[in-house]
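The complex is shown incomplete by one protein chain, all other protein chains being positioned as in the whole.
Letters A, B and C name the chains as they come in the text, with residue numbers starting at 1 for each one.
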């Protein structure tokens, strides 16, 4: 039995893990960098230890400091959260060597899935669908034509040596392929000095849909349904939901079975996620596996009632899964919006700084996982995601309406956030209709300047009232000047 | 279609109703007394109007002001919440007369259930079990013996004229009944000048379990499962849960069918609750019907996924129920703790005053319905309940553990609350075992002085640090004295 | 700086010395290295030998502190050197003057005693109503009523003096 766990992370995920540990009656140990002394994960934990200076490399990625802290305080296990050391096979191995349980998969599974090309190979061998294509270069337009017959149209011709769009051609129909092959090849030759071209099925308006799995150390593996994560900005997920508006029960079962096959192929254990590229018809292809808890795991928790962190801990303790596949049931709909400290008006510039005040949404069907607090620092050293707002509804419309309500109640004053951008997304007609793909944000929002809320008399008057009241404040209430130190007085000639 | 609703209430329930309206895209109108200008329900609403001075009789019970506000602002419906006008048949009638929908049952149903003896009669006629007994006086020990054979032991002999425990005798076995009858009768004669005695089945260690129902205007009526509300202090519910640890699926079906029968007997419409007195074997008897939304409705929402306020609005609009009985499914467990501004150390004295700071719990499986806010006033004019903490778990143990975590995170600074008392309840071994009855609090807690948290070095040191830092503050940072008014200066001789 | 905690009729010394990231505290002879981060006025994160505490401290009246912790609120009576001097001039610890005060704002609904009357410990003095509840305030010791400061129907603030005593009346 585990009775003390060290959390090798910070921010909202450290807080979320702490809460699961408290629910389980397990003592929690926070670690923190010097920048995080006042952070919420430090204050909510049973114990807390400093592991180094602000830069991640010297603190949250500092394996020596983390492992020696774990040993010194008697933690039997380390939960890595997401990011940082969570997908570091070497760290998982070192934990094992030190006799500390790593709350995650075996190092070999991390490694197998970490090398993306090897993973794709492994998956293809295990019968997991990958985007069909040739991989090897084609030597003629006729060979391209033959290959396209196998994969099906549309296809993408790609320069074997290339990247950055050079030597790429999208081919919709057979009639175009020969000339496209010649164009691509000559462009590739010019750009890279190598005219080799290969071919892949083109996935048009792809959706990002992923499948959550749980596997124990006794050979049991189940899937907990999918999450749709197509709303992305620069490959960063922004809004996620479960289930996906595209996925039917039959498709869910088929994706789920494939995901379980993928996990078994690498001897997986713990919670994990298989990411699929899905075309609008519902055909899906393996992209990669995330061998850790996901940021967006909460939407799966909301619709299944399963606490994924609790399950991770039980699995790490060596227990068999408490659930069978038939116990997993999806109820209603859940969505997550990620609150980033960034300025949508200035090309999503990250906005570190001090939070002047926070108001979090409350009430029915709202969950908030947050690290933000009034007077809290958003540090320039770490990720700008400060909170997740998660809502549930009996159906997708109800869930989206509650997300709208929750976002309206959410407020961070003192720094910019993407809240209004998220409001614009969840109220967009295409979002409401479930017409999603990874091009949603670039297509509907310029990606550079976001719509600004129109002027409102109440806002103008509020600013005037604030200015008026501020002008009437007695100068005495300004923060008192710190007394100059002896050193400073000496420098100033003790004027 | 309703597109604007006036909420004739205040506090957490007004806020909860506002959120449902926002989820439904319906405009919300708050009304407030002069004491509540800064209250949360005023700030969250789309519109807000003052309806009178602080005393309830002049504001939240002021039908004229409420109805004229509703008409003036164009609200098509009034939601009364709980308390105040929610079970006032006359108000329901006046709404109807003014052409405003009353979000609740028909006036006749309120009236039928409002007169408790008539309700008991009606229910008995409808085949709803009531506590068996004679009601009419018994004329001899033999008659008592015969009646007890019918009701079954234990029985309670009660003075027909009496009250306050005089002339009452609990009889466990047949051998005791004759002498108990003579004792009770003579005591009653002495106390009230009337020796008449009647007999009722004694319910030993009774539980308070209630059944939530929904009925529409088209003859459909369903039950949504029970809530256990046995944890009471002076007949005030303190902790509630759904389902009840006592209730089996068969018992739930049987209670549910009885509840539906009770509702149909009075032509009920809207959400309502049938309260039962239940003995430890599971036999249940009608106590009364609450013809409104209950404080504790949220635990039913958490386990069924049904939004009761939304359903109330749909029913008021004349829609048929969107759910059939077979669609209602209980998932997991939910509990509610009511946070009162009262001092358990001083006989639960209510504690109006200013809230210095509030911290609400967050994270997985926690819902907070609250009206409290930093610098908010807890007014002496209204109920001292300021917030409800509701948690969910996949089973009762998980739910209670999360309640423990949520209560630990909950903090109101600046006034006393019953938080620590609630923590003591949910961590009590008998509570954990589900061994509940309405005597739980008087039995386990003296009811006068509550256990005090034991001293802690961290607390002592924190107090010292605070005192130290306060002593170092410059006097300048104290709140500036308001300039004396002209009147006051005159009184002070303009010194 | 030295303070005294008043508990169970004892004066427990607590001494604080500032250091870069907190304090060294000596409480009743035991030394603690206390990491202290101030989050907001009265809200601190303390780290004591690795253990983490979030504490919110609030003071209603001088010398009296509510310390809110995750597992419960502690009440701490704590005196500064100045308080101690003042207290030694005005009487021993525990006496707060011979009066009964309103524990909350409310309305006086009944006055049960009159001036000059002898009352026994536990006897009802005044009934105050707030939040729909009536609360009877009782004498905490045998005493003689000196003044009755309120009449039925009066609104009173929290802390308002209701009844004063001439005889020995211990504080609550």
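As a convention for this text, contacts are C-beta pairs under 8 Å (C-beta built on N, C-alpha and C of every residue); 3 or more make two chains touch, one makes a residue touch a chain.
Nothing here was measured: the structure is a model prediction, and the numbers come from that model.
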Where the missing chain makes contact, among the chains that are shown: A, B
Sole residue of A:57, A:175, A:250 or A:456 that reaches the chain not shown, by the stated touch rule: A:456
For subunit B, the residues touching the chain missing from this view: 30, 37-38, 42-49, 73, 373-375
Interface residues of subunit A (partner: the chain not displayed): 343, 346-347, 349-353, 356-357, 359, 380-384, 408-409, 411, 413-414, 419-420, 423, 452-453, 455-471
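Here is the rule we use: only the chains that are shown with their structure count from here on.
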Chain whose Cα mean lies nearest the overall Cα mean: B
Comparison of B-C and A-C (more C-beta pairs in contact): B-C
Where subunit A and subunit B are represented by their mean Cα positions, the distance between them in whole Å: 41
Whole-Å gap separating subunit A and subunit C, where each centre is the average of the chain's CA atoms: 50
Approximate Å spacing (C-alpha centroids) for the pair subunit B, subunit C: 32
Touching two or more other chains - residues of subunit C: 40, 51
Contacts with two or more other chains, residues of subunit B listed in rising order: 408-409
